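A protein chain is absent from this complex, but the other protein chains hold their places.
What follows is chain A.
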Amino acid sequence: MTVETKLSFNQEYIQAFSKERNEPGWMATLRSKALEMADSLEMPKPDKTKISNWNFTDFQHSYKEAAKIASLDELPEELKEYFDEDASMENLYIQRNQTAAYNSLAQKLQDKGVIFTDIFTAVREHSELVEKYYMNDAVAVDQNRLTALHAALMNGGVFVYVPKNVQVEEPLQAIFWQEDNSSALLNHVLVVAEEGSSLTYVENYISHNDTEENVANLVTEVFAHDNAQVAYGAVDNFAAGTTTYVNRRGVAKRDARIDWALGQMNDGNTVSENITYLMEDNSASEAKAVSVGRGKQTQNFTSSIRQFGKETDAYILQRGVMKGSASTIFNAIGKIEHGGTKSNSEQESRVLMLSEKSRGDANPILLIDEDDVTAGHAASVGRVDPLQMYYLMSRGLEREEAERLVIHGFLAPVVAQIPIESVRKQLTQVIERKVY
């Protein structure tokens, strides 16, 4: 299959799109410049995965607004699995296709100045704030053709803002529900935690296009200012028809911390980059990710933490389970820049192979431009330990059940980090579905 690389969107289309949404001038300009750049920029080059045959650029962008969700009761059962039934979901955003269909935020958080709203509303109502962060210091418009395309055609997403010294105790949850299989999702999540603030954010991506082809081009930008703490959880669950590019970046300032727990459960081809910049002293990040590859899908995951500040602390943990003839590359890149003295960079990548035909690679990379640092890495690719199976089966567990326990145990260090219990459960179910 050859893919038409000429883009099928023009300036008129984009300007009309922007205008329809009453976007401020800066956004219209950014879109327009981005489209100009997109043509000449290179595609991303994920290490060891060839994506030249993947279709990231030919898709339908126009869409009809979806119906709003008046009450959570009207959601399909399958979607209700995603939130805690008992907990009153006070801080919830549901995006139905590209439409902000449901949005709530606890009054007390609103009173404190917390913002949790869809990206279009944010661009209009908090224009200056969004402009300051949007595709500047975390993900650059011109990073590659896909980031430029994203900037030009962004059509959904959410904005989270927590003012100085405000602690958001309850998680904020976003559900990006692709009910419609025909139009692409270019979703943008922007999280800003001001000085001394803290928050937990969890998102789910869901689609059902097992056969219909579609594209997801997702960008997340997280900013943790001095002494702020952000815990970011995600479960990506696009169906086999979606080709996904997801670029999640974080920028941490002095004494700040950004922790990621990513459940990368797409069934289609996926390129995922998760990069955190520890810009200032004593900042820290844990980047944890799990994935299950099945069928014929090919995936490439990069987790990287770049350490500029002194005494920064980075930990990357990747766990993958491969079956069928799936092929997955895990790149873990720890980089301590010159000047990042007394910093620590640790990483661990482990892949469990369940079938002969699947392929899994774990590439641990440490790049260190400073002497006075500590670093360590571990990587392994292996099969389920027959002695573990023997031990479990000797207690009466059937082979399948024993294997199930071993696999859940293997993924547990990441799954346990997913902040909302219902999302954790739901991730466990997805893992179950994917493995069996």
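Everything below uses one rule, namely that a residue touches a chain if its C-beta (ideal position, glycine included) is under 8 Å from a C-beta of that chain, and two chains touch if they have at least 3 such contacts; residues count from 1.
Quick note on the criterion: contacts and distances are computed from a predicted model.
Between the names "Vegetative protein 296", "RNA polymerase subunit sigma", "Rieske-type oxygenase" or "Sarcosine oxidase subunit delta", the one given in UniProt for the chain missing from this structure view is "Vegetative protein 296". Interface note for the absent chain: among A:Gly339, A:Gly376 or A:Gly409, the touching residue is A:Gly409.
Contacts to the hidden chain, counted on chain A, fall at residues 385-388, 390-399, 401-402, 405-406, 408-413.
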